[in-house]
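This report concerns only the one structure given below.
The complex is shown incomplete by one protein chain, all other protein chains being positioned as in the whole.
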Amino acid sequence: MTMDMISAILVSGLVLGSVYALMASGLSLVWTTLGIFNFAHGSLMALGAYFAWTMTDAAGLNLWLGAGVAIAVAGMVGVGILIERTVIRPFYDDKDILLITVMTTLAVMIFLEKGIQFMWGARLKQLEPLVPGQVNLIGTTISAQEALIIVLAPLLLGALWAFLRYSNTGRGIRAVGQNPAAAKLIGVDVSKLFILTFALSAALAGLTGILLGSVRFITPTFGAEPLVKALIIVIFGGLGSLSGTIAAAYIIGVVEAALIFFVGIYWAPSMLFALLIAVLMLRPQGLFGKTVR
Amino acid sequence: QDKVAKIGVLAPMTGGAAADGNEMVNGARLAVEEINAAGGIAGYTFEVVVGDTQDQAADTVTSAFERLAGDRDVNVMMTGYASGSNFEIELMAEQEMPYIISANAAQTRDIIAPSPDDFPTVWSISPSYDAYETAMVPVIQQLLDGGALELPNKKVALISSDNPYSKTIMEGLQKNFEEAGWEVTSADLLPFGEINDWRAFLAGVRQAAPSIIINTDYLPGNAATFMTQFLEQPTDSLVFIQYAPSVPEFLDLTKDRATGVVYNMLGGVLDTPQNPRAAEVVGKYEAKYGAAPGVYGPALYEQVYLYADALAKVGDPTDRLAIGQAIGETEKQIAAGMLRFDPETHLAVQGEDAIPIQFFQIWDGKRELFYPARYATEEFQTPPWMK
Amino acid sequence: MTNIQRALEVENLRAGYDAFDVLQGMSLHVGVGERVGLFGPNGHGKTTLLNAVSKLIQPRAGSVRFMGESLEARSAQEIVAMGLVHVSQANRMFPDMEIMETLELAAYTPRARKDRKANLEHVLELFPRLAERRRQEAKTLSGGERQMLSIGVGLMCAPRMLMLDEPTLGLSPKLKDELAVAIGKISADGIPLLLIEQDIAFVLSLVDRMYLIDHGEITREVARGGDVDHDEIMDMYFGGHVSS
Amino acid sequence: MAQSTHEAPLLEVRNVERRFGALVAVNDVSFTVPAGQVFGIAGPNGSGKSTLFNVMTGIPFGPSGGKVLLEGREIQHLRAHEISRAGIARTFQKDAEFATLSAFENAYAGAVYCAGLSGVQARDEAAKALDDVGLGEERRDKAAGDLTVFERKQLMIASAIAGRPRILLLDEPAAGLTRPEVSALAELIRTVNGRGVTVLLIEHVLPLLLSVSQHLMILNHGSVIASGKPAEVVRDPQVVEAYLGKREAAL
Partner (left out) sequence: MPVAFNMKTLVVAAVLILGLLVPVFVEDTYVRHLFIIAFIYAIVAASWDLSLGYAGIFNFGHVAFFGIGVYATGLCAKLLGIDPWIAMLIGGVVASVAAAVVALPVVRLQGIYVVLVTFAFSQLVLQFVISQSQITGGTQGLVRVPTIELFGYNFLRDYKFGYYYVAFALLVLSTLCLRFITRTDFGLSIRALRDNEDYGLARGIPIGLQRLKVLVASAFFAGIAGGFFAIYLRVASPEVFNFSTMALILSMVLVGGTSSIYGPVIAALVLTFISEGLANVDGLAEGRFMLVAIAMVLVLLFFPKGLVSVFGKRAGKSGA
């Protein structure tokens, strides 16, 4: 193995891992807090990208890119809150909440996907990169936008992790997920935190979409593939642990990049899945999940 | 004048291929409006009814077909493509439904050629795709001979995604290149679908340094990504991409990065002074919908006119066999060239005098036709990244 | 100003689940610095009362005042912030959180955060086992250990009044004694207490006054040191068939 | 009372050990239980009582070391459901029932999968078990999750004995019960025992423990610190010091 190969694999792996980590952490946050899987997470990612596209491109307002991004992210917060209110909140007390919300978030996914197509059409779109040009990273050339993702993702995720770990609200978020009634009894505003996490997670999804929207092409189903990956990562990393999720995202990113390199793109997905099954056979509680019981 | 003949259009209106689907319906509507405005045909006015094939799954295609077929006024159906396998051709044949199809010519031929008489009403305006495999080597040789192109070696790298269209073309090209004495440095297969990372393939290409790179994956998004990543560290090679550069958004997406890319087209719009029909159709489409069409807008536009001609001849839309036969007898200059059908395969006839294969090069956001020479609008130029 | 003689005052409280009312207009009060017991058969609404007071469930009618202030418009977290702390029955706590994390988190309200250090020391002193196992996750604790954690969490909330729901559940006899002493100390600091307990000896050793509950209603009130001893209560309550 | 005359004791636990990392939750515990006995187990919180039941039944984990013998046959390597079928039925400290199944179905499941009965026989066995524990006819179609605390305890025992176990392991069955319910439970345990089922009972509620146990074993920090006749064991100063405290000892 030459240094070139190692560097190429590492760089690709980092790009993939960063994207996966951003996506998965939003999903993981909602899982941790509300105990549900948000299948609309991928569509939220697409929606964020389309918002930004409208802001920067179509609106023709010649907005500064950053402002467009900020407005798009704010829009996502609103959408997140709306979703929580309409399709999650009514089912809090249902003991089948997991299954019911699988359904309702699937419905939201369909709604958003088709709604996006209705609003913006089906043709491919692309965002202007936040930073133009190319960068050479340890011997491998990538677009500056991808480099930005590599740099930005750990910062964002680190901030999120520190927020959950050390801020009072952040700890509250973790507590709520494990036992809402007990959380109430120590003075946590459960309802507020539910909304907060959903808004945060939607914003993360939107931001991922915006970052990725200038590397890949935006379509109404643009979030589907990252969603599936994120779902796998959240489970694989050990449910309910953000650090596990993030670590799993980077590991899977690098492993995927390596697989692409060594067995080719064609068999890489299958190999990855086979690998996942194998690891789960050995560690039934996920990669970083602690033993249950 | 109250009689209505409905035209069933099978098209993916939702899902990943919705952009194509919208174009199909737009093209058909454009023609229908014109015909109706001109007073209709044989006492009939036309109306488009759409059957959404969604993701082209067998059951949704069949549902769309049945829904349209259940309408007594639908006595013809047309599409760009309805399914990956064209299995619906058999459904059409069972009901003797006139069916004009555009893409997937290979599948159409596989179904029809064994017994063409069983499919009297089904016709493909796309010619056989064989030319995609055979035309490439001679065209390149011609460029080399004419001095328009200089290549450092006789090596070619091929890549395709795993779908019958791309794969067949790649395999055919491989054979033809090898027979002509070229070295094929790689012939890789990628999974079908969105591909975000071509770098592994491109890394291999840089090692082997072939003078031609051919990518037969036809998805425009993938092609655009491919170009972007190729240009990160370009090699001294001619880049050919199958089909995708013909799709309108490819140019929007790649902008100047596409300059120099070569592609070819069978059954696409033959936009050249010798075929004014093409400019006319494209112009009307752009005027109405505000965007340039790809292949399927003009295709469906022409399909409606084929049907209109047949109906004018037969007079009765319910006489489906007669309509089908009339369509098969067509001989007409359409946007793609001169249309005639091959009775053995029910495909359009291919050739310079019929539907020609066209080679284009993209230059400054425009598609320049450089082959066949008699239709050419511009000379081939050495791509900017080549020395 | 309302009457601040009373820490907690419940009037005509109605509450329940789904279609039926468990409490049909319950009234009781706890004086400032007072220790009050609540005793009655299983399933007769003791827990429901505490749930309704702490707003884990929404009361349907009636009023609750804490330190003179009406709780009607208050949410669960505001009530905790005011200092009315409910240690719930058989609480499973936060299964994936370690003991120390849980205790530190429990000082969540601004008021509790101020006293976090002192309260933590206090709790660890009361339950040394929790200190031994500071990194163990709640879900792997033994039944009794979890109960200790649950009470510890209540104390971390900096209570101005404590409502304890069967705190001795699953505790060993010795620990029960120690808990009784501890609770005694806490209330000696002037923190009023509402205590639900099946172990009648335990209640009687702790409270000044006791309510007897039956089918969601207060049927009787007994003062300590009065003429009622525990056999009599049992008798009165369950007829004469007690054997153990 | 059914006194077995087997050579081997019904149940023998030999040097059983269970570790969680550095913590030794059960430390070299050995004891034997003759058939027909009610064998009490007590000890401070976290002394390893529930863990002992866990390793004996393999739910959810077996021992890290040592042997468990049922009538002289080693069972610690068996899978959990096989141990249950071999005749060891247990209950859990936390609430356990098939919450959405009716009370009858709860008991029936025991009869089918533990005792290996089917059809009418299984129904009869389940009905009999429910009769035995005194769970009224009118409650049997209720979902188990909707029963009251005491009814759930009754049901838990009913579903165990419907499986015709030879040994019943009860983990703090009296927690949260009122005094009269505790007495009723004591009666119930005696009845079950009277039918020839050997009982191992973990309990903190002393009146129950002392009134039904014929033998008492005290654990502390995973080890046995006393074992013998209940009345004697509770006077052991070590037991008083570690477990009972002064007030109970005084009683």
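Which chain is which? They are A, B, C and D, in the order written, and residues in each are numbered from 1.
One rule holds for everything that comes next: contacts are C-beta pairs under 8 Å (C-beta built on N, C-alpha and C of every residue); 3 or more make two chains touch, one makes a residue touch a chain.
Just so it is clear, the structure is predicted and the values come from calculations on it, not from any experiment.
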Shown chains touched by the chain that is not drawn here: A, B, D
Selected from B:Glu23, B:Asp52 or B:Asp217 as touching the chain missing from the view: B:Asp52
Residue of D:Glu12, D:Glu97, D:Glu172 or D:Asp236 in touch with the missing chain, whole complex considered: D:Glu97
Contact with the hidden chain (one of B:Asn26, B:Asn86, B:Ser211 or B:Gln358): B:Asn86
Footprint left on subunit B by the chain that the document does not show: 13-15, 18, 50, 52, 54-59, 62-64, 66-67, 69-70, 83-87, 90, 94, 107, 111, 162-164, 167, 191-192
Residue ranges of subunit D at the interface with the undisplayed chain: 57-60, 79-81, 84-85, 89-92, 96-102, 104-106, 108-110, 112-114, 118, 122, 143, 159-160, 163
Residue numbers in subunit A that touch the chain omitted from display: 86-87, 90-91, 94, 96, 99-100, 102-104, 106-111, 113-115, 117-118, 224, 228, 231-232, 235-236, 239, 266-267, 269-270, 273-274, 276-277, 280-281, 284-286, 292
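The rule we apply is simple: only the chains that are shown with their structure count from here on.
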Subunit A omitted: connectivity of the other chains: B | C, D
Closest chain to global C-alpha mean, per-chain Cα centroids: A
For subunit A paired with subunit B, centre-to-centre distance based on mean C-alpha positions, whole Å: 37
CA centroid of subunit A to CA centroid of subunit D, Å: 48
Inter-centroid spacing, subunit D versus subunit C (mean Cα positions, whole Å): 30
Set of subunit D residues in contact with two or more other chains: none
Junction residues of subunit C - those touching two or more other chains: 140
Subunit B residues within the subunit A interface of the complex: 14-19, 21-22, 162, 188-191, 194-197, 199-201, 203, 220-221, 224-225, 228, 232-233, 248-249, 253
Residue numbers on subunit D that touch subunit C, as the complex places them: 20, 42-46, 49-51, 93-94, 148-150, 172, 175-183, 186, 204, 206-208, 211, 242-248
Subunit A residues within the subunit C interface of the complex: 168, 171-172, 174-175, 178-179, 181-190, 240, 290, 292-293
